[in-house]
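Incomplete set of chains, arranged as in the complex.
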Amino acid sequence: MATVRLIADEEASEAVRAVFDDIRTTRGSDFVNNFWRALACDPVQLASVWAEVKAVMVAPGTLDPLTREMLYIAVSVTNGCSYCIHSHTAAARAKGLTDAAHGEMLAVIGLAAKTNQLVNALQVPVDPEFQA
Amino acid sequence: MATVRLIADEEASEAVRAVFDDIRTTRGSDFVNNFWRALACDPVQLASVWAEVKAVMVAPGTLDPLTREMLYIAVSVTNGCSYCIHSHTAAARAKGLTDAAHGEMLAVIGLAAKTNQLVNALQVPVDPEFQA
Amino acid sequence: MATVRLIADEEASEAVRAVFDDIRTTRGSDFVNNFWRALACDPVQLASVWAEVKAVMVAPGTLDPLTREMLYIAVSVTNGCSYCIHSHTAAARAKGLTDAAHGEMLAVIGLAAKTNQLVNALQVPVDPEFQA
């Protein structure tokens, strides 16, 4: 189904195995999902994308991990990326997303898309007040 | 610039004026931004969109108002809606978005778009583990 | 502003002039809008795109010209193409789009975008009933 072969643990090169190991350690889980197994067809990209995910989604910061997951979902829903929606909704659930918060998030995501359309159709000029 | 005329206070019908008044009261500010003045060309839609914005963005809920604004921005950035990005970044700033949080939000939004592309290009199949 | 030079009537080659003339004749107007003047940097593409626009938007068919313009607008709004929204809203107005129809069109376009998001976020499986 993928346009590249998914790399199983047994066939992982040393460089790939090192990233898989770090994913497992960082997440405290033995599960390495298909995104990483597909990316592993290019070990350099695998390492660099994982480093960025770790820095942006895992490292401590101002935004809590659940908020980051919700932002990720908002982008993925807008782009219609099915895999991303599945994987990050699961991640958000694991990080405490409740049914109520899920529903509110959907309401915002849906409203934003709708008003984006209205603004586009009306070609509303930016108010000077918004220009900092 | 807009594809419809922006309705000034002076020419607002009673129905439009009622919505403008509620926007002012709800926000505690005299400022009515151009989106509402453009939407006012269709008073029924004006009332219904404002009611939805109030329910989704203003009413108390599980997600705090700043998180909702950030989700709104994430969708608007992905859709490339310039007006929406300007108005909701201003709103988020007014609700306490710090420079640090702004930077982290951008990092997540950028990363999500990038990995959405990689997932699409690789056509990664959804792991059964994500299927709840 | 454009990434290519807009071709004025005086500098048009014979091939470009022939297309400009046909645009004028077809529309019964002397006005040649900037899209064609920008496309004229590639006379072959200019001729082929104009031929397609004539066949799809102007030639008699099942769908009336106003409906076609509204479909064009719906796509252009969703893609956020500012120029296209301006030019085709003007064209739709010229073909009889009323304020009421404009408002209803916007309501559908906005609702569709919102429910597209909800469907994406929920990853709703296609009902067998829809599979013809």
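In this document, chain identifiers A, B and C correspond to the written order of the chains, with residue numbering beginning at 1 in each.
Just so we're on the same page, a residue touches a chain if its C-beta (ideal position, glycine included) is under 8 Å from a C-beta of that chain, and two chains touch if they have at least 3 such contacts.
The structure presented is a predicted model; accordingly, all values stated were derived computationally and were not measured.
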Quick check on the homomer: 3 copies visible, but what's the full number in the structure file?
6
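In this text, only the chains that are shown with their structure count from here on.
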Centre distance in Å when subunit A and subunit C are each reduced to the mean of their C-alpha atoms
34
Distance-wise, how many Å sit between the C-alpha centres of subunit B and subunit C, to the nearest whole number?
27
Give me the residues of subunit B that touch two or more other chains.
3-4, 41, 45, 75, 79, 81
Within their complex, state which residues of subunit A touch subunit C.
73, 77-78, 80, 82, 85-86, 89, 105-106, 109-111, 113-118, 120-123
Sort out for me which residues of subunit B touch subunit C in the complex.
3-4, 41-42, 44-45, 75, 79-81
Please output the residues of subunit A touching subunit B within their complex, sorted ascending.
1-4, 6, 31, 33-35, 38-39, 41, 45, 49, 52-53, 55-57, 61-63, 67-68, 70-72, 74-79, 81-84, 86-87, 89-90, 93, 98, 100-101, 104-105, 107-109, 111-116, 118-127, 129-132
